[in-house]
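A quick write-up on the structure given underneath.
The complex appears here without one of its protein chains, the remainder shown in place.
For chain A:
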Amino acid sequence: MTATAPASGGPRIGVITFPGTLDDVDAARAVRYAGAEPVSLWHADADLRGVDAVVVPGGFSYGDYLRAGAIAAQAPVMRSVIDAARGGLPVLGICNGFQVLCEAGLLPGALVRNSGLKFVCRDQWLRVENTSSPWTTRYEPGAEILVPLKNAEGRYVADRSVLDELEGEGRVLFRYIGGGTADGPVPDTGNPNGALRDIAGICSADGRVAALMPHPEHAIDPLTGPTDDGLGIFLSVLDGLGVAA
């Protein structure tokens, strides 16, 4: 996939920074690579500055005090994001952002400590299970993508009824299928953290709020990531914005 040059007056995508957010510079870079203008959103400011979509990036917002994402979910900017999401604003949560969206009630379930009890950083194969969400339209159905994964609390859990509902409605966006360490591939350890039903990412009922634990913003250039497979997520949402505009 190719990046298009940024056009002034083109789509603007907000990237939220909480105290302790770490991957905001990376999310902003991915937005730029995809051809949109990144707009910084500050946790204490409820103004979304008229953005066309929002990325809640990775990190350890508020030091993961209380529970990962719990305090960030109460921030002024998140109250605006929750309202806007109900009105159809596309929202993407990555890693800690996934945790924040769950804590904010925009997505069901929770992320708990990895089954191995350790922080895991590795290149992770994912299968794209649903290509109709605004964040996944650029992928072929069943596409397999390789993106970095890095977290200590990435194990997706939810009640059986919730899991069944997610599966039934096609709301499982990404599933873990295999991984590799820095020293080469590890073919037989698909699920890195014990996530139920190998779930790596899900979306809301309308598909517009999406989140995943792995980091697509770190797979936008083979120079600094394992692939550029992650760029498709950002290009997808821009396609949708283009149609809507």
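By our rule, a residue touches a chain if its C-beta (ideal position, glycine included) is under 8 Å from a C-beta of that chain, and two chains touch if they have at least 3 such contacts; residues count from 1.
Quick note on the criterion: contacts and distances are computed from a predicted model.
J.: Out of "Acyl-CoA/acyl-ACP dehydrogenase", "Rieske family ferredoxin", "Phosphoribosylformylglycinamidine synthase subunit PurL" or "Cell division protein FtsX", flag the one the UniProt entry gives for the chain missing from this complex.
T.: "Phosphoribosylformylglycinamidine synthase subunit PurL"
J.: Out of A:Arg127, A:Lys150 or A:Arg171, which residue would touch the omitted chain in the full complex?
T.: A:Lys150
J.: In the full complex, which of A:Leu22, A:Val162 or A:Ile177 touches the chain missing from this view?
T.: A:Leu22
J.: Using the document's contact rule, name the residues of chain A that touch the chain not shown here.
T.: Touch with the absent chain occurs at residues 3, 5-6, 19-20, 22-23, 25-26, 29, 32-33, 37, 58-60, 62-65, 118-122, 148, 150, 152, 181-185, 215, 217-218, 220, 223-225.
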